[in-house]
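Up next is chain A:
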Amino acid sequence: MNMKSKIAIVDYGMGNLRSVVNAFTFVGARVKVTNNPKELAKAAGVVVPGQGAIRDCVANLHKLNLVKALREEVIQKHKPYLGICLGLQVLGDISFEGGEFECLGWIEGEVKLIKPKGLKVPHLGWNEVNILHSSPLFEGLSDKECFYFAHSYILWPNDKSVVVATTDYGEELPVAIHKKNVMAVQFHPEKSQGAGLKLIKNFINFVEKTAC
Partner candidate 1 sequence: MTFDEQGVCSGCRVEEEKTKINWPERRKLLKEILAEYKAKAKGPYHCIIPVSGGKDSLFQTYLIKEVFGLNPLLVTFNHQFNTQRGIRNLANLVRKLEVDHIRFTPNPDLVRRLSAYSLEIMGDMFWHSHCGIYTWPVQIAVKYKIPLIVWGEQGFMDLGGMFSHYDMVEMTNKFRVEHGLRGYDAKDMVSKKHDISIEELSWAVYPSDEEIEEVNVRGIYIGNFLPWDHVKQTELMIKLYNFETAPHPRSFNLYENVEDFVSNGLNDYLRYLKFGYGRATDHAAYEIRRGRMTREQGIGMVKKYDHVYPNDIKIYARYSALTERKIIDLVEKMRDKRAWEKRQGKWCLKDPVWNHIDDEGTNAVRLPKTGRSKYILNPRRVKPEPNEYTLM
Partner candidate 2 sequence: MLKIRLIPVMLMRQGMLVRSVGFTTYRPAGNPLNAIQFFNQWDVDEIVFLDITPGKSRGVGRLDDNYERFESLVDYTKYISRHCFVPLTVGGGIATIANMRELFNAGADKVSLNTIIHSHPEVLQEASGMFGRQALVASIDVKKTRGNYEVVTGYGKKMTGMNPVSWAKEVQKLGAGEILLNSIDNDGKMQGYDLKLIQMVADEVDIPVIACGGVGNWQHLVDGVKKGHASAVAAANIFHFSEQATKKAKDYMFEAGLNVRKTGFMHW
């Protein structure tokens, strides 16, 4: 089995790209940082990271002609997709962060401000993740493992069956989704030390399996 399928990490000018690249490189992936649709076409898997505001995220994706390219590679060609933070939120229909912004619509649902009673916003820090269903993402990871969160908004999928993990922060937040070849997490695996690196490794293994 070819252990070195190329993984494209999409650079659309948002957030902590370097941390994501560092983490993927550290666990042995062959990464290509790009916003070129031609490179996405050559990759075996796609990662969309992102930190910041959804408004700029969506605007940049459109400006760089990436919306069409991503749809082609992920939805039509079924390439494995991992979204991190904004990369999860952008999958919804619409986000209400700082206005109303239309997103990709691959996962039906709305992105809204979290409202944890009596707790501080943003949801910032380490929290335990409850694994609901088995998913290749959490292979080898135990229930209640801690991951790092840094967000004020979250995607609420209409179809609850795509939610594979939740976190308790005043209410139960849907923090990991998996629908066919599309996976996404609200937390930051690239900043979640051992557990996060394992999750990234799991995604890479999933890409390898799919590529064969």
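Behind the choice of candidates: all candidates are chains of the complex that A comes from, given by their letters.
FYI, a residue touches a chain if its C-beta (ideal position, glycine included) is under 8 Å from a C-beta of that chain, and two chains touch if they have at least 3 such contacts; residues count from 1.
Treat the numbers as computed from the prediction; the structure is a model and nothing was measured.
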Going by the contact definition at the top, pick out the neighbour of chain A in this complex from 1 or 2.
2
Interface residues, chain A side, partner candidate 2 - complex
15-19, 22-23, 26, 51-53, 56, 98, 119-128, 146, 148, 150-152, 168-169, 188, 190-197
